[in-house]
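A single structure is presented below for examination.
FYI, not all chains are in this one, though none of them got moved.
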Amino acid sequence: MTALIELRAVDHVYGDGGYGLRGCSLAIHAGRRHALLGANGAGKTTLLLHLNGLLRPAAGTLHWQGAPFDYSRAGLAALRRQVGLVFQNPDRQLLSAHVEEDVSFGPLNLGLDEATVRRRVAAALDAVGMREHAQRPVHHLSFGQKKRVCIAGVLAMEPAVLLLDEPMAGLDAPMQEELEELLGLLAAGGVTVVVSTHDIDFAWRWADDFHLMAGGACIGSGPAAALAAQSELLRAAGQRPPLALALHEQLAARGIVPREPVPRSVDALLRTLNLETA
Amino acid sequence: MHIMEGFLPPAHALGWTVVSLPFVAWGTRVIGRDLRAHPERRMLLGVAAAFTFLLSALKLPSVTGSSSHPTGVGLGALLFGPMAMIPVGFVVLLFQALLLAHGGLTTLGANVFSMAIVGPFVAFGVFRACVGVGLGRAFAVFLGACLGDLTTYVTTSAQLAWAFPDAVGGFTASFVKFAGIFALTQVPIAISDGLLTMLAANAMQRL
Amino acid sequence: MQIEAAAQASRWRDATPTAKALFALAGMTAAACARQPATLAALAGALALVTLLAARVPVRLYLAVLLPPLGFLAVSTLTMLVAVDFNGPHWNPAALPLASMTALRALAMLAALLALTLTTPLPQLLGLLRRLRVPEPLLDLMALCYRMLFVLRQAWDEGLAAQSARLGYSGTRVAWRSLGLLTARLAVQVWQRAAALDQAAQARGYAGTLSFLPAVYPQARRQNTCAAIAGTLLIIAVLAGERA
């Protein structure tokens, strides 16, 4: 199966000569939930900016459904219609101080008629649960609400791929749960979701595929279960094994819980323990 | 110090609007052309306007007390050029009228003339002249910002004097009155603005 | 930014800005036409009452917003009442009629402006300016300025707090130094934030024009009619008051 997006040996060089990406190759397959894992400075954000065509590689190529990225004006417009990017900091993304106006920015750039834009804006605000705040000024919103407006602004463009840079950063536990649920719904609705994170427990709970980043390269890519078991590889990407997995291994080895299913969260493990005890 | 809403007689309000309008139109045309060549500068002007508004509307702790003051205009003229400060200054003054009730809509023309046209060009001109005759950069920044402020107040005083000439001494006496009253409050502010602009410019060179 | 907060909370918030602007315009026209102090005083009072009672703007807030312009008014009208000649400055009662007319007209016009700004959030006013065909670059400048105002202000407040926590404002000398550093830091951020915004806009298909969905006001026609009638009545009342 052709990957939706593929990077082949991509280099990115900063203005000061440092490398943002170095020989980075990876493939994003359609309809799956992808977690981009790595320490700060590993190149996660730079990679996301490449996927959306905001940066051009110094060497190597990117491909959309097998065809090389077209960096012409029309080509970029077509790419960005398909690949939406939500930045980490809402304050750098929100252009209008008015929620509904900001969400309408992307769809209007697609050249849609007003009625369609209105429909899409309403649907996107519904999807993120911000419909009732449509008329509010952005600076009256909480951080978590701003984040959701950012996501709505990209969803309203109805992209095939949704990229999110550190979406959980700055959110507290209840807000993280809500966002996790939203991302799950979007993925279930057919959107390919790519999330950069340095929280492996969240990645393990949520993602189908892991892409491990270190030093500007992707050092491992594949189904989460396959990669989470390789502790050497994880360590190279600045990660420890997921807690749920490490615990399960210990408990399963002692016969306290069954070998299968492997739990995706410590909570799931706790539930299994409760069942076993009961 | 901006002239408040409705303070100028209607004829004067209209007159200053007619005087300022071509400048604003000219400045807008110039940045419009510039934006077609460099679309990325659209955001820069927007953020610069917000920065200018912030500096000119903030109450600075323990330095200048609670008066509003045009620091942003002097610094803005040095950073972005006096030409850009016409539309930027226009937007800042409009926002001050709408968001803070400083100045007003009927007096917008008069205030734009003193603060977005005279002030920035004087600040920039003085700065250039000082650098040209070999004075130190820091001093040039100080003097530019300071005199930019002062001429803004002098212009405002002249506008008020022209609108309300003294019954006996006419324009001159009235100008002396307004300039004298405002000088009491505005000269210290002009000096602080010059100082702050200089400190900021120095720190910016190191950042 | 008390005006901003009042506009967001006002009962007239969702009314079309055209109607509110029409009404304010009528108020200003009436003030410009009026020739007698009593008419101007009544007009100013009426406009203030409409803002306080009909649009339900809190009285305390109204007075707080009024305070700085009143300061200007006090200084300027007193200046007009002083004459300067070879005997030095002295009290000049002859200027009283002109000074009081000027002050009352300014108050009436300010009341008209506040009737608009205390009930209309700025994005609505920008939408109105767009319909009035204000040039594109100015409109973009305004939209971005309004958005970034709050972002930069937060950065300024946080920087100020961080400096204060480290005694950055404990003396005059250090206060100047701190203020210079903070201003410089924010000035440098102007370029960084502009570049970041540009990139984020491009990610959403920005091609050089900032376009946003215009707001809809379902009851605009009725509201405009009401405002036009109220405004006409206001002007007629002022003119009639002058004759009587």
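Lettered A, B and C in written order, each chain numbered from 1.
Definition applied: a contact is a pair of C-beta atoms (placed from the backbone, for glycine too) under 8 Å apart; a residue touches a chain by one contact, two chains touch by 3 or more.
Small disclaimer: the values here were computed from a predicted structure and weren't measured.
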Chain-type multiplicities in the full complex (formula in displayed labels): A x2, B x1, C x1
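By our rule, only the chains that are shown with their structure count from here on.
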Graph class of chain-chain contacts, one of line, ring, star, complete, other: line
Chain whose averaged C-alpha position falls nearest the assembly-wide average: C
By count of C-beta pairs in contact, the leading pair of chains: B-C
Averaged-CA centre spacing for the pair chain C and chain A, given as whole angstrom: 43
Between chain B and chain A, distance of the C-alpha-averaged centres to the nearest whole Å: 47
Distance between the centres, which are taken as Cα means, of chain C and chain B, whole angstrom: 18
Residues of chain B touching at least two other chains: none
Multi-chain contact sites of chain A, meaning residues that touch two or more partners: none
Of all residues in chain C, those that touch chain B in their complex: 1, 3-4, 28, 31-32, 65-66, 68-69, 72-73, 75-76, 79-80, 82-85, 89, 92, 94-95, 98, 102, 105-110, 113-114, 117, 122, 125, 135-138, 140-149, 151-153, 156, 160, 169, 172, 175-177, 179-181, 183-188, 190-191, 193-195, 197-198, 201, 208, 210
Of all residues in chain A, those that touch chain C in their complex: 49, 52, 54, 73, 77, 80-81, 84-85, 87, 91-98, 100-102, 104-106, 108-110, 114, 117-118, 121, 135-140, 153-154, 157
Chain C - residues contacting chain A, complex: 4, 8, 14, 121-123, 143-144, 146-147, 150-151, 193, 196-197, 199-207, 210-213, 215
